[in-house]
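The structure is given below, and queries will be raised subsequently.
For this depiction, one protein chain was excluded, whereas all remaining protein chains were kept in their positions.
Coming up: chain A.
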Amino acid sequence: MTADRETPVTPVLDVRDLSVRFRMRGGRDIAAVTDARFSVAPGECLALVGESGCGKSVLASALLGLLPANAETTGSAVLGGDTDLLTAGERTLARTVRGRRIGLVPQSPAAHLTPVRTVRAQLEETLRELTGVRGAAAVRDAAGEAAARASFPADHLDRYPHELSGGLAQRAATALALIGDAPLLLADEPTTGLDRDLVERTVDELRRHTDEGRALLIITHDLAAAERIADRVAVMYAGRIVEIAGSRPFFGAPGPRHPYAKGLLDALPERDFAPIPGMPPELGALPDGCAFAARCTRADARCTDERPAFEDALACHHGLTGRAHSLTKAAADA
């Protein structure tokens, strides 16, 4: 994996062949993530999309070193060109990475915030922990500024999490994630359960923080949110990234190249509203060939026998829209 080191800017996060296996009782293995490969540059937003249970959140946990003890990781995930998140010890992760170099925007902010303390108390604690701000008055001012950065209203600072609406809780959590001024923001399903207006406001705010030069990795099943915010889209299926594409060609023309990604888009109510037949395979019993073959209309013997390699940003024997290697595709189809 040394051949494609030609990105002009040093990526904030560079993930190479990341795999996560869960060792289960009885010697069973769950292949939650397999050979994930992607990078995120400063000022760039990469959206990781896929259905629930496809391994998206496990990938996020792996990057933060928050996997349970029975998980085994291989590959690398280099942060800022110098720290491999998979091999760094808990001490390094706790003292220099979480909050300081990676800010986490959590899935359910209401559950992420401490229920018995006000938003102000939590902002001030995080400020004292992560920044050099000292002295009650200075910390108080900084908390106000931190809230303002995430558009959290100052007159709600003394409220407890249960007194906040879903949208305000999300902003409080975002304010906390931004305090350490981390170059990488990791947002795990930040819009789940929010209504459309709030989804748009939340992703627009995340986009604004990205435009200030941060890298943003957003994990979501909400394709509309992904389309609104992302520069590039990575589609995950059964623990593998099956396609990475620019947001515009992916959502517009010529459209996705992987049949699963096309099925996912076609399932949207504004498109065909037709589900992909069948269900994804169990991560504990993945087939030898392509994991999508059983649900794919284009699948042939090769798909069931041979796992497609992730080459040229696609893992499929029969990519849909031409681009990069349409010639080999045509040869394979014949």
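By our rule, a residue touches a chain if its C-beta (ideal position, glycine included) is under 8 Å from a C-beta of that chain, and two chains touch if they have at least 3 such contacts; residues count from 1.
Just so it is clear, contacts and distances are computed from a predicted model.
Taking the options "Secreted protein", "Phosphoribosylformylglycinamidine synthase subunit PurL", "ABC transporter ATP-binding protein" or "Rod shape-determining protein MreD" in turn, only "ABC transporter ATP-binding protein" matches the UniProt protein name of the chain that is not displayed.
Check A:Glu90, A:Asp155 or A:Asp197 against the missing chain and you find that the one touching it is A:Asp197. Remark: the omitted chain is touched by one listed residue; of A:Gly144, A:Gly166, A:Gly255 or A:Pro287 this is A:Gly166. Which of A:Gly50, A:Gly103, A:Pro256 or A:Gly289 touches the hidden chain is settled by the complete complex: it is A:Gly50.
Although one chain is not displayed, chain A still touches it through residues 50-53, 165-167, 192-198, 221, 223, 263-265, 267-270, 273-276, 278-279.
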